[in-house]
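The complex is shown incomplete by one protein chain, all other protein chains being positioned as in the whole.
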Amino acid sequence: MSGSTFGHLFRVTNFGESHGPAIGCVIDGCPPGLALSEGDIQPELDRRRPGTSRHVTQRQEPDSIEILSGVHEGRTTGTPIALVIRNVDSRSRDYANLLDTFRPGHADYTYHRKYGFRDPRGGGRASARLTAPMVAAGAVAKKWLREQHGTTFAGRMTQLGDIEIPFEGWEHVDANPFFAANVSDIARLEAYMDELRKAGDSCGARIEVVAGPMPVGLGEPLFDKLDAEIAYAMMGINAVKGVEIGAGFGAVTQRGSTHGDELTPHGFLTNHAGGVLGGISTGQDLVVSIAVKPTSSIRLPRRSIDRAGQPTTVETHGRHDPCVGIRATPIAEAMLALVVMDHALRHRAQCGDVRHDVPPVPGSLGNA
Amino acid sequence: MSGSTFGHLFRVTNFGESHGPAIGCVIDGCPPGLALSEGDIQPELDRRRPGTSRHVTQRQEPDSIEILSGVHEGRTTGTPIALVIRNVDSRSRDYANLLDTFRPGHADYTYHRKYGFRDPRGGGRASARLTAPMVAAGAVAKKWLREQHGTTFAGRMTQLGDIEIPFEGWEHVDANPFFAANVSDIARLEAYMDELRKAGDSCGARIEVVAGPMPVGLGEPLFDKLDAEIAYAMMGINAVKGVEIGAGFGAVTQRGSTHGDELTPHGFLTNHAGGVLGGISTGQDLVVSIAVKPTSSIRLPRRSIDRAGQPTTVETHGRHDPCVGIRATPIAEAMLALVVMDHALRHRAQCGDVRHDVPPVPGSLGNA
Amino acid sequence: MSGSTFGHLFRVTNFGESHGPAIGCVIDGCPPGLALSEGDIQPELDRRRPGTSRHVTQRQEPDSIEILSGVHEGRTTGTPIALVIRNVDSRSRDYANLLDTFRPGHADYTYHRKYGFRDPRGGGRASARLTAPMVAAGAVAKKWLREQHGTTFAGRMTQLGDIEIPFEGWEHVDANPFFAANVSDIARLEAYMDELRKAGDSCGARIEVVAGPMPVGLGEPLFDKLDAEIAYAMMGINAVKGVEIGAGFGAVTQRGSTHGDELTPHGFLTNHAGGVLGGISTGQDLVVSIAVKPTSSIRLPRRSIDRAGQPTTVETHGRHDPCVGIRATPIAEAMLALVVMDHALRHRAQCGDVRHDVPPVPGSLGNA
Partner (left out) sequence: MSGSTFGHLFRVTNFGESHGPAIGCVIDGCPPGLALSEGDIQPELDRRRPGTSRHVTQRQEPDSIEILSGVHEGRTTGTPIALVIRNVDSRSRDYANLLDTFRPGHADYTYHRKYGFRDPRGGGRASARLTAPMVAAGAVAKKWLREQHGTTFAGRMTQLGDIEIPFEGWEHVDANPFFAANVSDIARLEAYMDELRKAGDSCGARIEVVAGPMPVGLGEPLFDKLDAEIAYAMMGINAVKGVEIGAGFGAVTQRGSTHGDELTPHGFLTNHAGGVLGGISTGQDLVVSIAVKPTSSIRLPRRSIDRAGQPTTVETHGRHDPCVGIRATPIAEAMLALVVMDHALRHRAQCGDVRHDVPPVPGSLGNA
């Protein structure tokens, strides 16, 4: 059932396949009056696009965005914003040999079984290429949230395969191919990836994304809690196998006397909650961590079956990311922005006239 | 915005507060003709209800379910099934002192800020008591899935605070107060809880839930992937801070040549995927793990602020679970069943006439 | 698929059957802080309830409303409001003979075919009794709209069978059993109904509902236009076969130079639009008209088939409204209020910060 729309009030409907003529999305529900042009979106797409270093797929896609509707004289009109990106570097022949087998760990098998057949070119609909329209939509959300609430989004790789990446400063993130907030370990990461590529294998990664300052009160219990919808958004990104909010799995071994973030008139003293209590934003920074599995398209031979159910061996050549986690950072930021944007509108709908009597608590004190 | 409905086609709308007259839910979209009575639901509620051991809250609630609609002569009619549970052991005075302060780590603060005021009795709407109607709805989903697809659900605690709980057999789960699939370590868990309770503190837990055998093909990319919706369902359970599918965060350090589950005509050889590829079920068992944080209502004093924004200290007395994770197992099972049920209907809607040419692959081989 | 929820942000989930233990609804998304008690709802239910004159069904139902959740210390909390009405005057034996045949013009046949079997008692789920919870939910919407926007709702019967009912004043509506804004023709209507009842037949009716003053800007094109959702709400009421906004079918023979309502600084000069242009409220009164078909449960014998497909004859005895349109007025008002309420929240979500430069235009001038 029609699962290609993300969001409830700020709704993004995604379309396209890796090697079709175009990919894109329609954003419905954007507030009117927001200044918007392609120039607001393209920089985010450029952060995600392939071919920017030797550590990612060498497919050459400019990912040029075109706005087809919803903007008049440089401002959003409140009507749907259609965004299109033409695919220009399709090489469908790379995938012809994949049609009759199923790559282990890949969606080949499940798409074939669900829909009866599949578009095998570049993974078809299952390709991570379909995250590009979400990055574009996320750029619109980010702009509105920055203007209305001052909220900004940042992300970084915190682990590449076996290598943990210490935080050294957000300013480093855009200065290396890994989105690492780090300068000391980059050479080591490069060497790790070079070795991996040579081996024809792939590796996983861990990514952290944060947002702040956050408005208090976003999230719609009982089910559309802010953290529940963040988990939905993150787990839906290609290759993600785990999601944590705040302390995450670390909370298992914490005592309540440690985990519960104490409040003072000057702010929260810690942020184990990751910015969400009872499914509602506290005003502290949102802190989200995700696990990205290793890419399934590898050169090493693996056992599988063919469409007739017979045993076979699959090796995947062509252009692939040896660590799909490398490009996941701007994607995760975008998905987080889309969740927060949707909830900003949802909160305004129900609680737009709520007044309360609690003095403001600075959210930032415990975020460090 | 109205976040109290779970699911798209099998829709469960939850209502009630911890100390109001009643809690319950309305299930809309249940297929007609399913044999159903209170007797199908009550046993699941009994697994979750409070007061069953000294390690959980001592509130005495029979959690007796009443079916108000949607069933005629013992069968579902296809119309909404309203389920009601009367609250019988409310002690609202326990919470009067909480009205003017905010427990660290609790939703007190965010509910107050979002809605302008709150029902403080027993956590009001934020109470884990509201999971009872979901367990009831889950019982309906479980029954239909078992009859239509043979799918069953099981869950177990895999870690209590610092103590990992080895798997020794599913048959043990109902024989101890912890839902541990273990018999050797129960005494140690009891002692751990007794010490914790004496200290007035609380602890976290890790829970694993599995489902199988699973139909192949459930899940609706691009966003309503089966794993994305499982993450949404699990992260929405009270106190959950992390969700993993299959290898989860372990996938970060796996190589692609290890992670990707190989296929043979006799089945998958491993199940690192946790039963989902590309957001669609593979036919292997679903394997989901969640992190439950320590309860925020503890006797130890903690710093907070009052409604006037002044510093204060909060100690929480009354009846609380020292490890809310203990009762989380039947809840997580129920939420998983609700997700699978919804997707079974969604898949039938779009792909009810799909035929494919792949011989059946046993899902179970790699599940061990 | 789960069609028992009405609305997008102010969501009402209806449950129950005519002769089950209870009927009711859950309202999700109500803004917090609204003063609310049973006393706000009961008067609206009393307008709709059966047994209040000899011209409607003689079933005796007090339709006493109970609020199960969502209200704390007399104010809505922003969480789901569950409303329950116990059925007290069920006489299921009246319907036993209906189980094996299908009343012409009734949902007996379609429910049986859709769901495989049906609850025959009092029409089961297809009974107009299920409009009672909507009248209750509508009372909540009416109260909020009156307090926030000053909007009020009114309705009247404009035609009973062959008899057109001239408008003589809103003050008459509650002074006769027909909801007629008329005092001169009541005796004629009474005689018409007495004759009809004696004949064992039933008749149709036309109802008009209006709302005003209306906020400008409600409605969400392209599809969730205010008038489109009004049409959906009205056509969904039992027995309704036609819906008109403003001039309605009269617009077919109007010229554009007549139909288009001219604007002046003092207001619109006419209201052929019925308060909606381009699917968005103009600020003029909403004016909606509906056609209610004659009841299908009549004493006169009619040809039908039985479950074996054999020809038979059906006469319906028991308690039925000879003109279901008589009680339709408070129902139509409630449904209109629910649509306007939902759109007030939806508009605030997307356009809550919109500023425009047009001086206010009084909406009322052309409403007469």
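A, B and C are the chain letters, set down in written order, and residue numbers restart from 1 in every chain.
Keep this in mind: contacts are C-beta pairs under 8 Å (C-beta built on N, C-alpha and C of every residue); 3 or more make two chains touch, one makes a residue touch a chain.
Just so we're clear, the structure is a prediction, and the values are computed from it rather than from any experiment.
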Hidden partner chain, touching residue among C:49, C:143, C:206 or C:327: C:206
Given C:176, C:304 or C:329, the one touching the chain that is not displayed: C:304
Absent chain, residues of subunit A that touch it: 1-5, 7-11, 13-17, 20-24, 26, 28-29, 32-33, 66, 68-70, 72, 75, 77-82, 84, 114-119, 124-125, 345, 349
Residues from subunit B at the interface with the omitted partner, ascending: 9, 29-33, 78-79, 148, 221, 345-346, 348-354
Residues in subunit C touching the chain absent from view: 1-6, 8-9, 14, 102-107, 109-117, 125-126, 130, 159, 161-162, 196, 201-206, 216-217, 219-225, 227-236, 241-265, 269, 272-274, 276-283, 291-298, 300, 302-305, 307-311, 346-347, 349-351, 354-359, 361
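Throughout what follows, only the chains that are shown with their structure count from here on.
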Chain centre separation (subunit A, subunit C; CA means) in Å: 45
Residue list for subunit C, restricted to those that touch at least two other chains: 9, 29, 32-33, 78-79, 345, 349
